[in-house]
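Removed from the display is one protein chain of the complex; every other protein chain stays in position.
And now, chain A:
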Amino acid sequence: MTEAMITMHGIEKKYELGGSVVHALDHIDLTIETGAFVSIIGPSGSGKSTLMNMMGCLDKPDAGQYTLGGSRIDRLKDRELADIRNQKIGFIFQNFNLLGKLTAVENVELPLIYRGVKSKERRTRAMECLMRVGLEERAAHLPSQLSGGQQQRVAIARALAGEPQILLADEPTGALDSKTSEEIMRLLTELNDNGRTIVLITHDLHVARKAKRTVSIRDGRLQEGEHI
């Protein structure tokens, strides 16, 4: 359990906007162990989402080294990044990001579709994931027919469907009331207890404290612990 899932060394990301440069990520060094449950906190605009996009292979750093699950990421091509996202990463978003025209179970199937899994097996595995989040009875519902908490659970099931090594959650409780937030956090804690590595982004200290480890980010710079 001591092997590193994520290792970042000197990761930089800059945005230039009309002459002024925004240092969204300023020399980030970060190691996340396999099986860890890390929360990243920071004020708005501090670079949390940018960091998560980097971890999730949606974005490429301007400089620095990034190793995920033992392989170097920072020099891969778009196509290889897509495969890594598909196989190693599960995303959970603040606004759920389910496809509105697909039913719950079809949404959960999506990562498997891009992996080329046959439709029967896909359905079985998607149903298993829905069961794990306690929504097997809502499999045929459209997202619009589900509550916010239920939608987020479907999104978690979708993130789990591809059996990823790591779950990345960007403010997963940001759009939910406190009771539903509790539920989602309990689910994430449970998944972590079962050995899944989880990185959770939040600006809510109460939520952040559910994680085993907390790091803070401010103006693109990272610090261990709570520094609000």
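As a convention for this text, contacts are C-beta pairs under 8 Å (C-beta built on N, C-alpha and C of every residue); 3 or more make two chains touch, one makes a residue touch a chain; residues count from 1.
The rule we apply is simple: contacts and distances are computed from a predicted model.
**Q** The chain that is not shown, which UniProt protein name from "Tyrosinase family protein", "Formate dehydrogenase iron-sulfur subunit", "Peptide/nickel transport system ATP-binding protein" or "ABC transporter permease" does it carry?
**A** Protein name of the absent chain (UniProt record): "ABC transporter permease".
**Q** Using the touch definition from the top, which of A:12, A:26 or A:83 touches the missing chain?
**A** A:83
**Q** Where the complex has a chain not shown, which of A:4, A:58 or A:127 is the residue touching it?
**A** From the options A:4, A:58 or A:127, the contact with the absent chain belongs to A:58.
**Q** Out of A:99, A:131 or A:205, which touches the unshown chain?
**A** Going through A:99, A:131 or A:205 one by one, A:99 is the residue touching the chain not shown.
**Q** Since one chain has been left out of the picture, which residues of chain A touch it in the full complex?
**A** Looking at chain A, the ones touching the missing chain are residues 53, 56, 58-59, 78-79, 82-83, 85-87, 91, 93, 97-99, 101, 110-111, 113-116, 118-119, 158, 162.
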